[in-house]
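Note that one protein chain is taken out, while the other chains of the complex remain in position.
Chain nomenclature is as follows: A, B and C, assigned in order of appearance, with residue numbering initiated at 1 for each chain independently.
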Amino acid sequence: MDLALSGEQRRFRTEVREFIRANVPDDVSAALRDGRSVGKDGLVRWTRILNAKGWSVPHWPVEHGGTGWGPIEQYIFQDELQLAPAPQMLPFGHQMVGPVIYTFGTEEQKRRFLPRIANLDDWWCQGFSEPGAGSDLASLSTRAVRAGDHYIVNGQKTWTTLAQHADWIFCLVRTDPNAPKKQMGISFLLIDMKTPGITVRPIRTIEGGHEVNEVFFDDVKVPVENRVGAENKGWDYAKFLLGNERSGIARIGATKERVRRLKEIARAEPAGGGAVWDNPRFREKVAALEVELKALEITQLRVVSGETKRTHGTPDPASSILKIKGSELQQAVTELTMEAIGPYALPFEPEHDEGWNEPPVGPDYAAPVAPGYFNTRKVSIYGGSNEIQKNIIAKAILGL
Amino acid sequence: MDLALSGEQRRFRTEVREFIRANVPDDVSAALRDGRSVGKDGLVRWTRILNAKGWSVPHWPVEHGGTGWGPIEQYIFQDELQLAPAPQMLPFGHQMVGPVIYTFGTEEQKRRFLPRIANLDDWWCQGFSEPGAGSDLASLSTRAVRAGDHYIVNGQKTWTTLAQHADWIFCLVRTDPNAPKKQMGISFLLIDMKTPGITVRPIRTIEGGHEVNEVFFDDVKVPVENRVGAENKGWDYAKFLLGNERSGIARIGATKERVRRLKEIARAEPAGGGAVWDNPRFREKVAALEVELKALEITQLRVVSGETKRTHGTPDPASSILKIKGSELQQAVTELTMEAIGPYALPFEPEHDEGWNEPPVGPDYAAPVAPGYFNTRKVSIYGGSNEIQKNIIAKAILGL
Amino acid sequence: MDFDLSEEQTLIKDSVSKLLKGEYDFEKRERHRAAPLGFSEEIWQSFAELGLTALPFTEDDGGLGGGPVEMMIAMEAFGRALVVEPYLASVVLAGGALRHAASAEQRAEILPGVASGETRLALALFERQTRHDPALIAMRATKDGEGYRLDGEKSLVLHGDSAHGFVVAARMAGSPGDTGGLGLFHVPADTEGLGRRGYATQDGMRAAEVQFSSVRVTADDVLGDPEGAYPVILRVIDEAIAALCAEAVGSMERMVELTTAFLKERKQFGMPIGGFQALQHRAAEMYMALEQARSMMMFAAMSAEEPDAVARRAAISAAKVQIGRSGRFIGQSAVQLHGGVGVTMEYEIAHHFKRQTMIDLAFGDADHHLALLGESGGLEAA
Partner (left out) sequence: MDFDLSEEQTLIKDSVSKLLKGEYDFEKRERHRAAPLGFSEEIWQSFAELGLTALPFTEDDGGLGGGPVEMMIAMEAFGRALVVEPYLASVVLAGGALRHAASAEQRAEILPGVASGETRLALALFERQTRHDPALIAMRATKDGEGYRLDGEKSLVLHGDSAHGFVVAARMAGSPGDTGGLGLFHVPADTEGLGRRGYATQDGMRAAEVQFSSVRVTADDVLGDPEGAYPVILRVIDEAIAALCAEAVGSMERMVELTTAFLKERKQFGMPIGGFQALQHRAAEMYMALEQARSMMMFAAMSAEEPDAVARRAAISAAKVQIGRSGRFIGQSAVQLHGGVGVTMEYEIAHHFKRQTMIDLAFGDADHHLALLGESGGLEAA
């Protein structure tokens, strides 16, 4: 047993860190550090830099542009991106539909889509959730009816992240409403967002931003060749997709970076004639967060290390711990940062691109803090709510 | 709306306080203050003092020895007993079987038992719980078979508090095993503990004391006239008993008294060259407890105040809050007291009557502290566990 | 002891509730806050007509002579409906400073306008470096002939953008950290040298940064002892906290109500999600947190007029701790139990959550007040 990285792993970490530091655009890194959005353009620029280096889809098979790194190297790479901070790749293409296509797609689909995903030539979004189906995904009701060499799709998806930028959407649709189990009549379609009949309506989220959307399908024609795998087998591909990649879920590196930022702010923010950081109780709260974070980092490494011995597509149920604790810590750090700025959480100052161009009220670090706290409430809801994750632990691990 | 006590209520409080202060035996009060047991003898002496004053069963109907006080006066009286500290009356007679007897019993039962309860001439214990029936009380299996003018009782009760001192036990027994619902075949019997066939086995509890017992019934003959009410209707009387008196359940006064003691100990116990109380973080923890306690005190008063408008025997479901929060606070104060003495929680020094007669290890206030913490874990388990209480709130108040 | 409302109090409660029920559902509230001033002048007028703006002022000052319990009733109703009108700013904060510091003449001149709703004032108290401690005020007031000259900047002035005038705290003597040397001044908004920049706040209200450059006021504009305002400021803050506790409880109550309804209505896996025991218990914990907060709201109201400042401050801190913790737990739980719906601007729950958050941060959060309480030896020592 040896918890330290090996010499080779340390060298790898240094190489990754130096490449990121030298290549991530300053404005992009600064936006992340300040808690602002990097925007579509920032993500596209950075993805192309990584893709040129051969690192935009490191976890893919080598023949499709992957690196062949092991789980620990993959983890180090993600961790360094988060620590830098540098954007992680858009998950919808890189983590979700990409692996589905190279595992279950036709040669034509692989040829057509995979390189454009790796280079973010195509911006993908995910059409799974529906208004009537939250955690109970399989009860979805968007219909696709076969008509010759097309499907005609009607229905509605919701919580569709960044659909406003998307070129493509991958959707679960119901192709057999009479299947004996609701999981059995579902197919997996790739749909061009420019197809007539698709309408995107923004949902304004709690912090005031535009991150998610409703997507309406009104007699949308989708060529049959854009179905992945067999008709009515879509649920299998969805399960594969959802179980595929959990190691990034805890976002340890990102939370570490946010703790660094929190300490900077607490040292700068005046209180009681000194700074917030001078308050022992405040420092204890930060320390308590760091303890849980260190514990989770090691738990994460234990899970990653175990992945080398697991078969692909069967995630360790212990990864539910990563989701629960990881999301709680992401929330805790935003909450403490808000406590640090205290009264200066109050002003509502939307980002420049949304029309705010006044000097900041109070300190220049304050504006994104309360929105960050509000927005981060979502992380214990999406991707399988923390309640669902506890069910998984109780059943899959404890056998209750 | 006026949250202050009225002049008359304040005068009543003063009268009660002064009587208790003048009359509670010093050794009895000191034992409570130190966190030790008052013993059977201490409780009997104190009960008889109160009974002579006419205050041992204040909540009973006046014709059976009650005082006619309203709910607020009843509450003030209990509160003052706890604050003094002075022992509260043994609940099994005073709160439980007494009201069942005067409500559902025969004249002969009233005449025979009630005065002896009020004066603690008879020590009662409660035979409800069984090994196979915890929170699911109605699934009890102790059998009583009618044989002429007797029942023959066989079975086992458990968690029987202070049965080692008891003269009488009131029991739920199954008289009709074929009743369509398990609640419907149960009767309520009063059983003399001296009857042949009864065996009491002590259960050593977590802190090392002897508070609870198993009671075994082996062909125990119980005269039919010792049945309360109708045969097979015992569940109704049990429900009446359990729902009868909740206002003492939060034990606000007792916890206040324990907080006072905690502060004394924290001021005395050395730490870091000063005292534990000098640590701001420790004082914050005590303050946090006091805040919750003050809130609960007002919540309690709101419930008590509402009782004046409720019909007897239908407790406010909000009293589940009193049980949950009250038990949590009882546990919190014992936990903080243990944190205050820190390493001196370690020595195990049973009370004198159990054979320990050495000088104390460390400070003389330390010995009962860890046992107090351990023992108090039970308060969130008994009397309807806190999980059961949350079910009640969810269903009876929120309608879920 | 009596937890029932008097006839008059019941009347206030019923009339506010009726008004808000008709004119302040969530959709209308969103329209009110989109109005030019950030709130509805019509609603403000209705508040005045109901006597709400006159509530805490004596009859001599044009008011109704209500006390903390009446204020509690009004604020609790405002909390349920997420009212955005400048009631706290004008009536409780600035009005409170005038009630406690101003002379009879000053009150007679200024307060009838406040009580009738025609004049809306704001309290310019905090500055960039003060956080929640008015002793750290740096803004200077200098004797200038018969009057005074004010120089400095005030920050996060609630509803300062639309106020007709300000009550301003400034330092005549001493340096930041001293509790002595502070004065309160009444300054009409159109006074020369006064500049302001308004902005929206995270909870859907408004605030302003206010600059004072050689702002001149007369001797009649100083409210009370020009170097002895500190105790009055503390008292006004305590009254504001008591009022905020009631607003918070109204909002918590609404969140518990909305969440319970959602749990009954929303179906997943073929059943209402309210059938899942883990969610039932979470809802039960929310209810307990609400009732504990309600009790401390009453405690705050009962203590707001306590003459012993040390006991009053301890009680108010205790209430603020409970309200902050309950509000945070209920707010976070309500959002979590609503799932995706909980994190959009399109539903009421997120707005309650944000308002709770800002109430906790106002005048010091729960941990700040817990520290104060710990320092003073706790609740029983006070």
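Definition applied: a residue touches a chain if its C-beta (ideal position, glycine included) is under 8 Å from a C-beta of that chain, and two chains touch if they have at least 3 such contacts.
Because the structure is a prediction, the values reported are computed rather than measured.
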Looking beyond the chains shown, say which of A:Val38, A:Val57 or A:Val286 touches the absent one.
A:Val286
Write down which of A:Asn23, A:Thr67 or A:Asn391 is the residue touching the left-out chain.
A:Asn391
Out of B:Pro177, B:Pro270 or B:Gly399, point to the residue that touches the absent chain in the complete complex.
B:Pro270
Only one of A:Leu81, A:Ile321 or A:Met338 touches the unshown chain, namely A:Ile321
Can you list, in ascending order, the chain C residues touching the missing chain?
276-278, 280-281
List the residues of chain B that touch the chain left out of this view.
129, 133-136, 139, 158-159, 203-206, 208, 212, 270-273, 279, 281, 285, 338-339, 342-349, 358, 361-362, 370-371, 373-375, 377-378, 380-382, 385-387, 390
Which positions on chain A touch the chain that was left off?
1-6, 9, 72, 256, 259-260, 263, 280, 283-284, 286-288, 290-299, 301-302, 305-306, 318, 321, 324-325, 387, 390-391, 393-395, 397-400
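FYI, only the chains that are shown with their structure count from here on.
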Taking each chain's centre as the mean of its CA atoms, which one is farthest from the centre of chain B?
A
Where the CA atoms of chain A average out and where those of chain B average out, how many Å apart are those spots?
53
Determine the centre-to-centre distance between chain A and chain C, using the mean Cα coordinates as centres, and give it in whole Å.
39
Multi-chain contact sites of chain B, meaning residues that touch two or more partners
280, 284
Touching at least 2 other chains, the residues of chain C are 279, 371
